[in-house]
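Working notes, beginning with the structure itself.
Up next, chain A:
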Amino acid sequence: MSLFDPGLNLSAYYPGTLPPEWPGGYWIHWGVFVVIILAFVLLMAMGFIWLERREVGRFQARLGPNRVGPFGVLQPVADAIKVLTKEDIIPAKGDKLVYWLAPVVAFVPVLMVFAVVPFQDGALLADLNIGILYVVAISSVSVVGVFMAGWSSNNKYSLLGAMRAVSQLVSYEIPLGLSILGVVVLAGSLSLNSIVEAQHIPFILLQPLGFLIYMAAAAAEINRTPFDLLEADSEIVAGFHTEYSGMKFALFYLVEYCEVLAVSVIVTTLFLAGWKGPLLPPLLWFLIKVFGVFTVIVWVRATVPRLRVDQVMAFAWKCLLPLALINLLITGIQVLVWPEVLPWAVVFLNLAIMVVLILLWSKFFKLGGGRVEV
Partner candidate 1 sequence: MVIKTEPFVVNIGPAHPSTHGVFRMRATLDGEVVLDIEPVFGYLHRGIEKLAEERTYTQIIPLTDRLDYLASMSNNLAYVLAVEKLAGIAVPERAEYLRVIMAELQRIASHLIGVGAFLNDCGAFMTPILYMIREREKILDLFEMVCGQRLTYNYMRIGGVSHDIPEEFLPALKKFVDSMPGFIDEYDQLLKENEILLARSKGVGILSREQAINISASGPVLRASGVKWDIRKVDPYSIYDRFGFEVPTGSAGDCYDRYRVRVEEMRQSVRILKQAVEKLPAGEVRSEVSHLVRPPAGEAYGHIEAPRGELGFYLVSDNSIAPYRFHVRAPSLLNLTALREMVVGWKVADVLAIFGSIDICMGEADR
Partner candidate 2 sequence: MTVALSGGEIAARLEERFPGSVVESGQDSLLVKSESLRAAAGFLKTAPGLEFDYLTAITGVDYYDYFEVVYQLTSIRHNHSLVVKARCYGRDNPALPSVVGLWKGADFQEREIYDLMGIRFEGHPNLKRIVLWDGFTGYPLRKDYL
């Protein structure tokens, strides 16, 4: 199906939110949905900013923002207005065009991810049959934005941050993709909506190891602890956006939370059965799960320290990648051997396999040390 040729299989998913006989056909659907997605992403990102600050506050035995509006919910709004109206500084020696473009390049792909996410049954902008592949592909583009920012700032901390970004993001894309493949094998489709529909029991139970790998790899892709090396403020100040101020910085800040939102949404869709759930309306289920995933991410952030750059790379290549491959292999075998029999037995089997694999792998895998003779 082509993006410019709407009308093939979209109609199948119409019983959701929008009536099928909408006047004007799909163009209006597109227009409306783009606006809805923009609003959803921006609102949720702001909500996440607020929620993270509140939650981290509570994890740290304090309160968090509570003075701007009720419970401080207007805090992100105030931040946004303030940041947007701040002076925009452009480094004198940097590459101005690239400097200007970088936040945009980083922001657009993240926004495009939401085009294929089903908010509830069939309610999505475009049900691409390559859905999850599209997500992985598109999200790999924003690395270029990060790199452009680090390069054009003409600052060594920025450059260090950008170098770390590139090596880290490129490495973690592989375990990320492989862990998704397990889900795809189970669901038999790349389309996100079909994946949700295929989850009679959430895939987190069938793919516990895949879920852990995905969470780790995704945390690295979006620079969350313990892999938040790109902007490790105790090491390289603010990383690649050290030199950014004003509106461009606001975009990077937004990108950060949009990425978290994207990951939460995709985890919800792939592993937590998306909008499925009893009693409550599907959209509500969807939101509850997204916030749940986000809370876990914040919880991890509030607890663990950060790994060193070479340890991060070693973790991707020596730990996550082999585990993801083994996981994929086991999943493939299971799908071939027991197609649709006794899913609950498989759940327990897979949990056992996960425990055994982690225990085994811990024997081989070493971190630490790492001095280089110079």
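Here is the rule we go by: a residue touches a chain if its C-beta (ideal position, glycine included) is under 8 Å from a C-beta of that chain, and two chains touch if they have at least 3 such contacts; residues count from 1.
Selection rule, in plain terms: all candidates are chains of the complex that A comes from, given by their letters.
In this text, all values refer to a predicted model and were calculated from it rather than measured experimentally.
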{"item": "Touching candidate - 1 or 2 - for chain A as found in this complex", "value": "1"}
{"item": "Candidate 1 contact footprint on chain A (complex, rising order)", "value": "56, 59-62, 156-157, 160, 163-164, 225-226, 228-229, 232-237, 301-311, 367-374"}
